[in-house]
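Yeah, one chain of the complex is gone here, protein chain that is, but the others are all in their spots.
The block that comes next holds chain A.
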Amino acid sequence: MSNNTEFTLAELMIVAASEAWRGDGEVLASGIGVIPRLGASLAKLTYAPELLMTDSECFLVEEPIPLGPRGDHVPKYSGYMSFERVFECVWGGRRHAMIGPTQIDRFGQTNLSVVGDYRKPRAAILGVRGLPGNSINHINSFFVPNHSKRVFVEGEVDMVSGVGFNPARWEPGMRQDFMSIRRIVTDLCVMDFEGPDHAIRVRSLHPGVSFDEVQDKTGFPLLKAADMGETPHPTAAQLDIIRRLDPHDLRGAQVKGNPPGIRVPV
């Protein structure tokens, strides 16, 4: 483990994730999982105080809650967001969620149900959960801690749980315009859907990662954004906020080996 870096890959990904909510306005920011939640919290505490957030249960908070045991910290609640209210929010489109699907395809379709044959799957995961409804109603972003062809599959995902930009799946008369897929944050790069016909582009590469490496680990062809550069490094102020939000360093367990943010090419 290098000891001459000042931030970890997880912290770089948290900062990259936080950028996903830029410009969304007053929506419910749902970061599902440690890194997306820290990303949403960081966004709210820096450039997007207008975001709504919950305590990851059923109460709204204006001050994002630190992860894990809280010691003396007593959350201050500003409102209520039961699961029933979440569905009302989702169907009204005022939400941007970042989730970690098991598989993602070139159309942005996602799978959280099963890997392999549907009737007798190789692996049963969680079930489609809220992906069908989330994906067709509001903005979504994805988080992938293990960028690989197992996640970014060739062809379609094994079970289309969340909708995407696949024309073959849409019938005339269905409203596709409430769907919006914003960003994919992985352990190698940040991608978006801003290529021709919503093709996936690499927006930025994490330090020490090459485009070829990303392409080799992706099951479909990728485009390069015209201004593709390096993913911005966390600032000292951002790192302070992240450390305050995650006092037990749960983020350190989110990427295998908790590598430094600046990797030396092999």
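Everything that follows uses one rule, which is that a residue touches a chain if its C-beta (ideal position, glycine included) is under 8 Å from a C-beta of that chain, and two chains touch if they have at least 3 such contacts; residues count from 1.
Basically, contacts and distances are computed from a predicted model.
Engineer: Given the options "ABC transmembrane type-1 domain-containing protein", "Signal recognition particle protein", "ABC transporter ATP-binding protein" or "Acyl CoA--acetate/3-ketoacid CoA transferase subunit alpha", which would UniProt use as the protein name of the unshown chain?
Structural biologist: "Acyl CoA--acetate/3-ketoacid CoA transferase subunit alpha"
Engineer: Which one touches the absent chain: A:12, A:27, A:131 or A:200?
Structural biologist: A:131
Engineer: Which residue, A:123, A:236 or A:264, contacts the hidden chain when the whole complex is considered?
Structural biologist: Residue touching the absent chain, from the options given: A:123.
Engineer: Just checking the interface: what residues of chain A touch the absent partner chain?
Structural biologist: The missing chain touches chain A at positions 55-59, 65, 67-70, 82-84, 87, 90-91, 113-114, 118-133, 135-137, 159-163, 166, 169-176, 178.
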